[in-house]
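Here the complex is missing a single protein chain, while all its other protein chains stay put.
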Amino acid sequence: MLAPLTSAQSSQTPVITFAPEQCCLSINQFHLAYAGKPALRDLTLDVPRHRVTAFIGPSGCGKSTLLRAINRLHDLNESVSHRGYIALEGQDIHAPQMNVTELRRRVGMVFQTPNPFPMSIYENVAFGLRLQRRLPKRKRDDIIEWALTSAALWDEVKDRLHRSAWQLSGGQQQRLVIARTLAVQPDVLLLDEPASALDPISTLKIEELIRNLKSQLTLVLVTHNMQQAARVSDYTAFLQNGELVEFGLTDQVFTNPRLQRTENYITGRMT
Amino acid sequence: MKPLSEQSKRRVNWLNDGLWPWLCAACVALSLLMLAALLTLLATRGLGHFWPATLEEVTLTSGDIVIGQPVRETPLPLNAGMERLYFTGNRDINGANWRWIAVDDISAQTTPNDLIRLERTPWGDFIGRLVAVESDGQRLTGQAAWDYITTALAQPASQQGSSDLLLITADGHALRQPLSNVSHFQAPNAMSWGQKVTAWGQNVWRFLSEGPRAANTGGGVWPAIFGTVLMVILMSVIVTPFGVLAAIYLNEIAHQNRLTHLVRIGVRNLAGVPSIVYGVFGLGVFVYGIGGSIDNWFFSDELPSPTFGTGGLLWASLTLALLTLPVVIVATEEGLARIPDAQREGAVALGATRLEMLTRVVLPMATPAMLTGVILAVARAAGEVAPLMLVGVAKLAPQMPLDGEFPYLHLERKFMHLGYHLFDTAFHGEDVQAAIPLVYATALLLVLIVLVLNLTAIFLRHYLRRQRGNEC
């Protein structure tokens, strides 16, 4: 396990920092508001590389907002304002020289409900690839096979790659979306409650997939389900009202939270 | 006490619950009935006209003999029996095509097989008997004459040679008719069932493929079909890109605020603005404004006779494009709004630019909606007449807007339109009575075109909904 470099803790804002070479995403004093209403308040947080970090917290605490901010999906909405700093591998994602299209390629995102495009399975995975430079078909096929294998879907779909993606089951669709994201080889994969719309068996498959993927890239998982956070994540951040309440090793946060608020939430005494 | 209140309650319920729903149901039935009646009327009259009608030879009590096709009967005033209208043709001899005959005056009525009906270029139809054919000094009678005419009419007019038909009318008036002026020859009473069906098919085809003759009382509507289709195609070429562009702008690019909301309501309302207003706009801005300026700059040597400064194909297409823009915009916008944001975010999150997101994910999904909009626009444009009366439709266009002469597509020419052709023939024709069957046929054709287009749109929308339903 990657040990935190420092563990400076005040009563209000616990901060764990990692050595720069271990830190993939660094969020510093990030503040975001929807039409003037603050959704994230001065958040400071480091996400370690090649680990699974879970964001937990009650509904509306800002965890999904934070995820979308990392992908700069808020650019699509004009009523959002933000200040502060999010860095991907040391580069500010809002810097003028940062290209938002390239950023989004590097930061993959998987949404709550599976959103495969109305195309064949093959075309769904090829979508991101086709946006880049032209690839020879053989090379493209290799990448697609690799992405589907990584997403533990290859064996289920290899015989029907050219069928519509909408014919897959919900769990398969979600893995297809993950494969689609993996195909463009992101550095970070953001998962916004990826299993909340799925049945228990599909959920287990997704969780196993998340654990397997961390050897390749950094994962950030937003979830409502605390057992899920405990099962798959290495680090857990607890957010409430747009503020970071506690951040630490998952084992430590779940078994021995430093703050009463965290304990109340985890043990279900407060929603 | 109880039974009484039960009973009275039931009676009240019957009045309330039993009566009104039946009136409402009758409203539905009446609407459907009116629609069905309209369509049946058009179909029977429109298609029935092409059936080779039986010719009757009628002997009157006065001794007169009349040959004609019975059209309809109406009661005479003062309960004096019925009166029958015959189409007798022979306008050159009788001075009229029609004759009313009181049914009581008829003493004998037969349908001899040797009665014939000719379609001629001047004077319209001839109805009577064939005596002989004179061809290059040769005189043919009987079966030989029939065969000669059949083979001669099958050849192009230039090879027919000069031959005359010797004809005789019901009252013994003899007539010499050059064969070159005859376009169609028929002996309907002698025809078998199969021959009649064939003749019917040929007549329908002639209606669709020929130009109008004899002041719209004969011939077909091909130039009108051609003009309508050409105008509608030009219009769709203009309206589709612009309508889609405006819809994409409104739904995907513009900031969603109060102003966009207002613009959206405005566009929606423009779909309800009367078409004649668009016609006025087209006349004032396109024809007089832009067309007038073009004439001043490029065609000044032709002035004062206008080239573009008068109604024409281009201005009509533009006006109708403007008229149907709201239809396309609204339909496309609905299609775009139906696409879940998750699809857009999914594409963007994979590193697609907005253009790539639009062209690869959003627009393909919205295609059926766009197509629906365009088809509805085409259906509306095909049936719209009022604005065309201001911006370029013609009673009878001497030249087709598309021909072999450079630049092939003549945007400034006036054109014929099915709807206007219908209006003009029915209301400004010389012999409205004779033109009415053709007007029915034209109306049927127009309704068929519009209904087929609408059915396609309905089907597409249905397909679209079903597809969407599966996904969600």
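Just so it is clear, A and B label the chains in written order, and each chain counts residues from 1 on its own.
The criterion applied here is as follows: contacts are C-beta pairs under 8 Å (C-beta built on N, C-alpha and C of every residue); 3 or more make two chains touch, one makes a residue touch a chain.
As a convention for this text, contacts and distances are computed from a predicted model.
Missing chain, UniProt protein name, picked from "ABC transporter permease", "Nodulation protein E", "Succinate dehydrogenase hydrophobic membrane anchor subunit" or "PQQ-dependent catabolism-associated beta-propeller protein": "ABC transporter permease".
Shown chains touched by the hidden one, complex as a whole: A, B.
Of the listed residues B:52, B:68, B:279 or B:312, the one in contact with the hidden chain in the full complex is B:279. Considering B:101, B:246, B:339 or B:464, the position touching the chain not shown turns out to be B:246 (whole complex). Remark: the omitted chain is touched by one listed residue; of A:184, A:206, A:244 or A:266 this is A:184. In the full complex, chain A touches the hidden chain at residues 99, 101-102, 105, 129, 131-133, 135, 139, 142-143, 146, 149-150, 184-185, 216.
By the touch definition given at the top, chain B reaches the unshown chain through residues 13-14, 16-36, 38, 41-42, 74, 241-243, 245-246, 248-250, 252-254, 263, 265-270, 272-281, 283-285, 288, 311, 322, 325-326, 329, 351, 353-356, 358, 379, 382-386, 389-390, 419-420, 422-423, 426-427, 432, 436, 439, 443, 446-447, 450-451, 453-455, 458.
Methods note: only the chains that are shown with their structure count from here on.
Chain A and chain B have Cα centroids lying 61 Å from one another. Chain A meets chain B in the complex at residues 71, 73, 76, 78, 101-102, 104-105, 107-109, 111, 113, 115-118, 127-128, 130-132, 166, 177, 180-181, 184.
Against chain A, in their complex, chain B makes its touches with residues 255, 340, 342-353, 356, 360-361, 364-365, 470-471.
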